[in-house]
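What follows is a structure written as structure tokens; I'll ask about it next.
Of the protein chains in this complex, all but one are displayed in their positions.
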Amino acid sequence: MKRRPKPIKLLVIHVIMIILSIIIIYPILWMLFASFKPMTEIFSSASLLPKHWTLEHYTAGWQGVGGYTFTTFFRNSLILSVLVVIGSLFISTLTGFAFARLKFKLRSLLFMFMLMTMMLPMQITLIPQYIIFHKLGWVNTFLPLVVPSFVGVSITPFFIFLMVQFVRGLPKELDEAATIDGCNTLQLFLRIILPLSKPALITVSIFAFYWTWDDFFSQLIYLNNPDKFTVSTGLNMFLDNSGNSQWGDLFAMSILSILPVIILFLFLQKHFVKGIATTGMKG
Amino acid sequence: MKRLTTLIVSALSVALILSACGSKGTSSSSNGGNIQLMWWGTQDRTNMTTKVIKQFEKANKEIKVTPQFTGWDGYWSKLSTQTGGGNIPDVIQMDKQYLRNYVKRGTLMDLSKTNIDLSVYDKSSLNTGKVDGKLYAIPTGVNALALFYDPSMLKKAGVSIDPNKPMSWDEYASLAETITKKLPNTYGTQNFAGSIDDLELYARSKGEEFFSEDAKSLKISKSTLTDWFNYWLKLQDEGATPPAEYTASLTDGDIEKSPIVKKDAPFGMFWSNQFGTMEQLANRKLKLALPPGGNENKPYFLKPSMYWSIAKKTKSKKASEKLVSYLLNSKDAVKVMGTDRGVSINSSVREAQQNNANDTDKEVISYVNNVTKLAGSALPVDPTSANNIIDLLTTTAQEVLFKKVTPEKATDQFFTKATSLLKKG
Partner (left out) sequence: MMRAMRQSLAAYGFLFPWLIGLLVLTLGSFMFSIYLAFTNYDLISSPTWAGVSNFKSLFSDHLFYTSLKVTLLYVVVSVPLRLIFSLLVAALLNQEIAGIGIYRVIFYIPSLIGTSVGVAIMWQNIFSRNGLFNLILQSIGMAHPPAWVSDPQYAIYVLVLLSIWQFGSEMIIFLAGLKQIPDSLYEAAAIDGANRLNQFFHVTLPMLTPMIFFNLVMGTINAFMVFTQGFVITHGGPINSTMFYVLYLYKQGFEYFHMGYAAAMSIVLLVIVGVFAGFLFLTSKFWVHYEGEEGGK
């Protein structure tokens, strides 16, 4: 039973979508075309399209810094983002399930505290965390950027809260049915809750990937050597306080930097499908 | 409170117990060692510096240099976090606005007590690295404020200037007014009411300074600051500068939006090292002239583009000294770096820079040479609250230009706030 709109409605929807798309995408076109303009044209000319097309910003920008090209930076960002996705899925499902479905002492207190950690700006907690990671000898490795996501720190409280909300929305009869069938808590989690949470898991993956990909401040603080640089720390190298910034290169690499995320999203959004239980069970 | 402290200590000690080892062992043999060199800069500077480091390592086999670099955005957050976290790099690229902060907290080494030969540098420029009489930083080079102008626009307006003969501030204002009248849709000059560097120049042309020598108070007089605000407000009212909203969009360092780039004005005051980029951004030939000020009170000054400093805590003192000397003086290094870190204050290096330079850079070097001859006393190192005061000046100037307050009232406000900031230190 899929609800398919009628042809006229379909046309109306498409027209609305296309107009909305143009408005939404327009600002990015400016950057896209600027990345093909020679440096002398970017700020002195008012036209959207370049007068002289050039690829120099793409070739020069890709050269990177200190002997490491953007190939290295993309690879590092990719490794980091994938690891954080794994960590976020791990911690948000376990913790989210516990908060949403299990009764235990201190539940509300712990949950409240988790929310509170999101209300302190990271600029403040950065220093004490840096001291801890420095003592651990983890500075200039990926560990300070990855390990927190496995133990529910940094961006992951958001995901845990998201999972809590999602799991609370799943029908409780499932739990009861499973318990009657002899499932223990772990089996309930693995066999029932996890498969039903697919849309939420996809959401967590997209966000964890993108937020790590886009994160600048902690990568800046913890990564020192150019062989560990990521795309966002690499992009930062095009800018200068004295105005001698390499704008064209910055735009070119910024455009390239969003491609992997777009591809990932294009791939994952297809899996936004209904969970098994929600399609049939209730009525 | 005590219980809270105990809690913190115990929480932190958990982390300490977990740590297998502290900082990485650094070999501290007398000459060699592993040194961390940290700088900010763009792709170009970084690539050049990396090359110089390789040369240095080749010439000094016992020393290994680990580069750490970022863009300007984030450099200071990173450096302060690392310093606070007990992980300060050995050799640090330093800036005038931050130097005193690092000195005051005892993190930098007195360089006059090292093996670095200081006799080769221009005395007056070297003084810009001194705090309370001790040398904590050596300028990598200097820049000078310059008036950038578009000769073809001036020609169209039927006016001309002599780049070597400084105008007075009044002459500059009337020139701007003339241009506004002659050329349609053109402003005479960009509005610099919020720029501390230009204000400094203005104060010095009246025989004053902005900050006092000990950096604990303002030395500029109230009437001079009021005059300054009035000067720009009047020009703005006459249409000789862009309106307040235009000026407000040009915050410090965003030179790509300057009126001179957009052909909205023939004049702008910038640092000499921005000349090459400005020509590129504007996509036409520009020229350099002495900024307004007259010369009775010797208002012109050189600004250290940046410095090299060494951390007091370094475990490889000798190696760090060697590296700093190499970066500053080596002919091989100059060949690679050119004037990227400013026009050198070592005259023989400056000569080498001139010989290697392209036409634009030659223009810049000869301009800086010219200012070197004219310059008055060097500026003292900025106070610790410099960042705060610069922000305050920007905001105050905006309030004047948007006519939220009168220049007199703005001056009073600025003085009250700045004085209390400077006192606190």
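Chains: A and B, in written order; residue numbering restarts at 1 for each.
The definition used in the following text is that a residue touches a chain if its C-beta (ideal position, glycine included) is under 8 Å from a C-beta of that chain, and two chains touch if they have at least 3 such contacts.
Computed from a prediction, not measured in an experiment: that's the story for all the values here.
Within the whole complex, touches from the chain that is not shown fall on A, B. Which of A:Thr185, A:Asn225 or A:Asn241 touches the hidden chain is settled by the complete complex: it is A:Thr185. Touching the omitted chain from chain A are residues 1-5, 10, 13-14, 16-17, 20-21, 24-28, 30-31, 34, 90-91, 94-95, 97-98, 100, 102-105, 107, 110, 113-121, 123-125, 127-129, 132, 148, 150-153, 158, 160-162, 165-172, 184-186, 189, 199-200, 202-203, 206-207, 210, 214, 232, 235, 239, 247, 250-251, 254, 258, 261-262, 265-266, 269-270, 272-275, 277-283. Considering the complete assembly, chain B touches the hidden chain via residues 1, 4-5, 7-8, 11-12, 14-15, 18, 73, 76-77, 80-81, 83-84, 101-102, 105-107, 243, 245-246, 248-249, 251, 256-257, 384-385, 387-388, 391, 394-395, 398-399, 402, 404.
Note that only the chains that are shown with their structure count from here on.
Interface residues of chain A, counted against chain B in their complex, comprise 39-45, 61, 63-67, 126-128, 130-132, 134-137, 139, 216-217, 220-221, 224-226, 233, 236-247, 249. Against chain A, in their complex, chain B makes its touches with residues 12, 15-16, 18-24, 36, 40-44, 46-47, 50, 66-74, 77-78, 81-82, 84-87, 253-257, 261-263, 270-271, 273-274, 276-278, 280-283, 305.
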